[in-house]
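Note that this complex is displayed minus one protein chain, with the remaining chains in position.
And then chain A:
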Amino acid sequence: MSILVIAEHDNQSLKGATRIAVAAAAAIGEEIDVLVAGQGCGPAAEACAQLAGVKRVKVADADHYAEQGAENVAALVVAQAGGYTHLLAPATTFGKNLMPRVAALLDVAQISDIVAVESADTFVRPIYAGNALATVRSVDAVRVITVRTTAFEPVVDGGAGAVEAIEAGADLGLSTLVGRELTKSERPELAGARIIVSGGRGLGSGENYHAQLEPLADKLGAALGASRAAVDAGYVPNDYQVGQTGKIVAPELYVAIGISGAIQHLAGMKDSKIIVAINKDPEAPIFQVADYGLVADLFQVVPELTSALD
């Protein structure tokens, strides 16, 4: 088995999801290389070399990899794919955008969002919003895989991989980045947070969302999340969304406040270790998955909870 993991990074540092993709690679085999495509991405490459289990880090440094667009990076991955049995990336918006393009160029299937490795050719993945688990076997020579970021323990540092420069491909010139509006926050990243405080339609407005949940999240050192209903209603930006089509999370503690618990939301958080639900409707489906349910008016108990945490 020889595995190439495509690193997700911002040139300066590695995204946590890359550690999870390397962990899934380690469950498949021992020969693990990492590909870093970027511009001025030396620091990210150095960080990859330190990941436990990584043998080689291949670095393509060029202007047209600065924004890591799918078209140019997929062509690079395909050019480097010779000799590898598996190509892996995290199932983040980066990996989901990139890997199907790689798979199609190689004329192989992609195995999306794996949660377990059964063997080198057999993997488990959720379907129907996590209401069923499919075990699938690939008949292709190369397996192109995205890895669910809650399903594997991130690898730690401790490796000493060799960093080597590789030749960049041509710029295909198909796509230009106009701009990015990234949410700035001092809080932990939603995907890797230990505690998440999440709000739904029950909060009634964006002002209420911030007034009620931020002080609580501050006290708990938590990341903030939201249901699709709260995002659709404009309380918070899209990147707060937890669910089937938003972020999949599995923190140690998930506090669902004013969230009814639609199937699509549960699909994104039901693997959390402890779930707390606060909702005034005793029939809300969220209570069927909550370890601790509090039937109460959130506007009364959330401030109470926040001040009790002093």
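Operating definition for what follows: contacts are C-beta pairs under 8 Å (C-beta built on N, C-alpha and C of every residue); 3 or more make two chains touch, one makes a residue touch a chain; residues count from 1.
Definition applied: contacts and distances are computed from a predicted model.
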Completion exercise
Matching the hidden chain's UniProt record against "Electron transfer flavoprotein subunit beta", "RNA polymerase sigma-70 factor (ECF subfamily)", "Ribose transport system ATP-binding protein" or "ABC transporter permease" returns "Electron transfer flavoprotein subunit beta"
Completion exercise
Out of A:S13, A:S205 or A:N238, the sole contact with the unshown chain comes from A:N238
Exercise for the section: Determine which one of A:E46, A:E71, A:D171 or A:E214 touches the chain that has been left out. Expected result: A:E71
Problem - Omitted-chain contact residue, chosen from A:T92, A:T150 or A:S227 - result: A:T92
Practice task
Among A:H9, A:R228 or A:H265, single out the residue that touches the unshown chain.
Solution key: A:R228
Handout entry: Hidden partner chain, touching residue among A:G38, A:G130, A:G159 or A:G199
Key = A:G130
Practice task
Quickly run down the residues of chain A that touch the omitted chain.
Solution key: 69-71, 74, 92-94, 96-105, 107-113, 122, 126-140, 173-183, 191, 195, 220, 228, 231-232, 237-239, 244-245, 247, 252-253, 263-264, 270, 273-276, 287-296, 301, 304-305, 308-309
